[in-house]
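One protein chain is absent from this view; the other protein chains keep their places.
Order of writing sets the chain letters: A and B. Residues in each chain are counted from 1.
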Amino acid sequence: MKIERYDMIVVGAGPAGLSAAIEAAKQGLKTIVFDENERPGGQLFKQIHKFFGSKEHKAKVRGFKIGEELLEEAHRYGVEVILNATVIGLYPQKEVTVKIGEELRHYKGDAVLVATGASENMVNFEGWTLPGVIGAGAAQTMMNLHHIKPGKKVLMLGSGNVGLVVSFQLMQAGCEVVALADAAPRVGGYGVHAAKVARCGVPFYLSHTIVKAEGTDHVTGVVIGQVGADWNIIPGTEKHFDVDTICLAVGLSPMAQLLKQAEVQMADTKGGYVPVCTKDGATSVPGIYAAGDVSGIEEASSAMIEGRMSGAAIACYLGYMSEGEKNARMKELEAQLDTLRQGMFAPKNRGKLVEKTDEGIAVSMNLLENGFVADDEIERYPGVTHQKGIHPVIECTQNIPCNPCQDACPKGCIRIGKNITSLPAVEGKKECVGCGMCVASCSGQAIFLVKEDVEPGFGEVTLPYEFLPVPEVGERGLALGRDGREVCSCEVTKVSKAPAFDYTNLLTIKVPNEMLMTARFYKKA
Amino acid sequence: MFDIQEKLKEIGPYIEEADDDLLVCRCEEVTKGEIRRALHQGIFTIEEMRRYLRSGMGLCQGQTCGKLVKGIIAKELHVSPVDVYPASSRAPMRPTEMRILAEDGGVCHE
Partner (left out) sequence: MMERIANHPILGETPKREKITFIYDGKEYEGYKGEPIATALKANGVMTHRYTARTHEPRGVFCAIGRCTDCVMIVDGKPNIRTCITPLEQGMVIETQYGVTAQQ
């Protein structure tokens, strides 16, 4: 039996695996990456929204663009990426068995990095095996990779970031999301993601779960019901929806079976069955490392940094980098990772109800329970001000690690400060020129431009718009509130599609002055 | 990990539940009731359950039902899911045809 040797073997060409391979290849390691899929990039190519974070985390760049950049970088540094290559075995001696096409091949790595990511959790209910019940990942794959609508009418189960982001993507693909349900009493994901779904008119049903999927050959409807304190459905609370698709987004679990097979010390935690590893990803077996979701579920942004850390650690372990060089690089990367792990959604806050922001402002309970900030709650945030002339209104109400809006404003109107989880504040003294860069740069689509009195009694609201068809100037339609309900009729007065906006079109609508702080979305009449 | 006799006494007899006919393992079509009944016969680990009922032994290798089975075992045994011993991991990690395994000639990637 022949075995081919590499300095470093990476399992999984997602954000963590590719980043690690690049970091190691930069130091001269002969590196190979195996991925069982037809395309590299892991989930990045399905992620069409702009990422959070700051510049160093590639904030405001869309996931699939980050994927393209990573692949280009991997290619530049000579990383070999083998696709349709399924690793079917990993042994403590760092031997790897790979099925490539119809053939088994054997490799030996001086170091092996496992970056296999996660698999979707599922819930079972009556009818859950019917065609039409799909995972949220399946929906993303169908619409963003294979250009087909997952369904016409969809119910989403799960209000974490995946459920929220995929709900929005379903609408971008032209599907109708009839409702979003979650058994938890509060929205699990970022408030800004929830708000952009809610303002499109999607009702949120928190403390609700699926009672049953209806249909004989495929899904024709769904019944949800309110869960009581004992997690059972409260009789009489059932609600029926006509849908052809039920989408499940109920969390992810690390896919760590290969590590277990390699006899790595494992730990069963609330976040799943994970390898016990150091911050740079070293496991209990010398030379075997883990990075990304396989060692604990987080975002792609942190997976990329973790990958870089493991890559540097492996380069040092194999003598391609001195201890001093490694430590310097680690310090830099740790700082990047640390900023992402701050704020209300930091790992330490998981499952906790945070009632006040770092600034001491009460968190909107309406946002947590219904997906949108109520009209009487919005005024208390520092991004929401009233000024003469055009100015940004920033409806960013939770401490999340993100600051592109601060850099986007050429006039310095927006201040977040050093701590990127602080709520953005609008500086009244600086003059807004209405360029809209902040609106387009906000990954949470939470920034609007407001201008009073463009004509007697009427003002203008400029909002981010990522749907087709893009309305025409002069078109009359309906302005929707944060809750997705109609607030008034309106006229489209301007449509901006600058390349710098990166497909976030800016729509300006004219509404009565008294609706300027209420109108937040546009719907064709 | 447990004294089987003690644990069986503690959990009491199997009592039918309304959703016992709900499928848990989609591949091998194993229901919640079958898993619960097996527990009351002293099958306490995922590994034994796999051999006894074939739950998690189908084409997907427990990818979908693993966590669900674990939850049912934990609930029935009155323990936390983190205390349910995980199934072993072995090659092949993904469904692989016998022919491919048999023809393993050790050819290397160029």
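In this text, contacts are C-beta pairs under 8 Å (C-beta built on N, C-alpha and C of every residue); 3 or more make two chains touch, one makes a residue touch a chain.
All of these numbers come straight from a predicted model, not from anything done at the bench.
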item	value
From A:Ala25, A:Leu44, A:Leu104 or A:Met142, residue that would touch the chain that is not displayed	A:Met142
Identified contact with the non-displayed chain, of A:Leu130, A:Val178, A:Ile234 or A:Ala346	A:Leu130
Option touching the unshown chain, where A:Ala173, A:Val363 or A:Leu423 are the choices	A:Ala173
Footprint left on chain B by the chain that the document does not show	23, 26-27, 29, 58-60, 63-64, 95
Touch residues of chain A, complete complex, unshown partner	36-38, 48, 62, 64, 119-120, 129-135, 137-139, 141-144, 146-152, 172-174, 217-218, 466-468, 470, 503
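In the analysis below, only the chains that are shown with their structure count from here on.
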item	value
Partner chain A, residues of chain B touching it in the complex	19, 22-24, 26, 32, 63-68, 81-83, 86, 88-94, 96, 100-101, 103-109
Complex interface listing, chain A residues touching chain B	1-4, 36, 82, 86-89, 97-100, 102-107, 119, 121-126, 128-129, 253, 257-258, 260-261, 266, 268-270, 273
